[in-house]
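Shown here: the complex without one of its protein chains, the others still in place.
So, subunit A:
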Amino acid sequence: MNLGIDAPVQPSHLAILLPALGAVVTLVLVRRSSRLAATIAMGASFLGLFGACALLAQQVEGDVARSPRTIGDLALGGGVTAPLRLLVDDWSVLVCVAVALVAFVVQTFARWYLWTDPRYRQFAATVGLFTAAMQLVVLSGDLVLTLVGWELMGWCSYLLIGHESEREKARRAAYKAFLVTRFADAPLLVGIAALAVGARSTDIPTVLRFWLTEPHASATTLTVAVLGIVCGVLGKSAQIPFQDWLPDAMEGPTPASALIHAATMVAAGTVVLARLLPLVQHADHVRLLLVLLAGGTTVVAALLAFFQQDLKKLLAWSTVSQVGIMLTALGVLPVGSGPDTAITHLIGHAAFKALLFLMFGWATVLVGGTVVPRISGVVRRYPELRRMLAVGFLALAGVPPLVGFVSKDLILDSAAHHAADGDGPALLGLVLLGITTVLTAAYAMRAWLIVHHSTVLERRDDRESFEDSYSVENVGIVELFRDSPQVDEWGREIPVADWVASADHDLEPQPGLLPSTGLLILSFLSVVGGAVVASPLLDLDWQSPDWLLIAAALLLMVAAALLVRVASLGTTYGDASERLPQSWRLLASRGLGVDDAYVGLVVRPVLALARTVASLDARLDRGVEATPGLIRSLGDRTSGVHTRRPTSGLLAVVGGVLVVGVLGVALW
């Protein structure tokens, strides 16, 4: 079957343009109706997904247009050409489908989640634009296009995180995300410019060919350029030292978090680095640095995740850790091999992380928050959450045969092989990833135990003391009655089991058909998504796994899980971290106080510099304002010389002749 299309518009264009078009149409046409906005946004998103699927079909059949044109050459000048072509290959098609799918599910879920939000219209449009930007990065074959998508994403993330802009914390989080990523983007820009100027083109294949084969290409320049790009990637992917913006970004609505964490933004770093992977492999020092920072991030973030008191933040730190795994996977690959392990993890992570975030969004709607005291025992009260949450956590922990296990095992496998060949960074990566695997199992287990906790009595006691601390008018009186234990006519408490059963679940908010289906698809993919490694689109050696490695990892994971289970016994909320000192948990909640470091190291000096410049400017301003007076007094003085009589004019002429004569003769 020939699926090739001989037209200027290819499915790759559709996958990028349709979500953006939906966003523009929503903003331009829709004034007030959320229903219409939702229809347009979801329709555009679905069509984008359709385009991505068409692209996948074409790719499988081998009929795809490899490098479709976009808007034609960009006149950059200086001998640098910018053909602005897309680049479609095996893994980018897979990522494209994953992005489109997650975006579609997020759109449908957002319609349910933000039903009453007056600014749903803007939200839906931003999500569409965000998706388009990510698709542009994924399918870009030109550094300029990559940069456009990259910056557009930064801007959209600012809008999404700051969606509830009436809240101070949301505004700060949005600013922080924007500033931190922009800060990291500066070296990225330098790196991209260096690569493009050296290769005299912004076309990625040309750039790669030049820097890898040209004998007199400067190795130092390449190292510096790749260093800059890695810096930008670390910023966007929230790796050390830029990691702190991502947990704060939880201030955005949950669908936005799902989008940012699962398929876009943080994953964009992996995509760009995967695209430029040969250059990273060529610059050995940078590769070591990448493994060190990304690998270190995975461990630190996993540890921090374990201590979080807000499960949404736990998910955020888990994202940091998981993205670190992808970047480490890129760093431990031997020269010449493709980025397929990292991409597999990206796709699997997109599925289960989107699922987890959306499920937490659902849980938030049900219990009103994600802090441990609120969310503890949520699946006991609302059993419909149980199955999908379980799938999400199992995939996150990397339990076989779920997708998380498959991709993580492949990464460990490749690291072990490369380390066996005596590669330093690979060995380092292997160690760090091994630690992370265990830690991941631990925090996933902890989160599951919390949501699965059953000691209702203890929980109720605690809630009473919790709610007593509020002043009376702050107590939600209806909620108080609803959540109070049921009593019979003699005032005796009805047993707990009956109470749970008698709660009227039909009245609880529940996602509609479309979002539920989307969640089902995501959980299905989280379970069987590992099968993607068998597809012809990925070049992976999955048939000869290292059983010893798998067994060791699983054994350690089980041990960690058991340890967590034991630790959780007898705690109020089933929270294993309660056994650890309070100060550690506080420190972890504040992200190790990195925010203060940002403020101290960057914000304060910049503000001080700005103040200095402003004061200099003010002084200059005063100077400028004084000039009219100066000019006037000068004018008054010279007008005194002009007596309007011929004699003074003649005197001036004679004096002038003398002065000019002396000047001329003396200076010649």
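A few remarks follow.
We take it that a residue touches a chain if its C-beta (ideal position, glycine included) is under 8 Å from a C-beta of that chain, and two chains touch if they have at least 3 such contacts; residues count from 1.
What we mean here is this: contacts and distances are computed from a predicted model.
Looking at the choices "Proton-conducting transporter membrane subunit", "Transport permease protein", "Heme exporter protein B" or "PhnJ protein", the name in the UniProt record of the chain not drawn here is "Proton-conducting transporter membrane subunit". From the set A:401, A:509 or A:635, the residue in touch with the chain omitted from the display is A:635, counting the whole complex. Although one chain is not displayed, subunit A still touches it through residues 628, 631-632, 634-636, 638-639, 642, 644, 646, 648-650, 652-657, 659-661, 663-665, 667-668.
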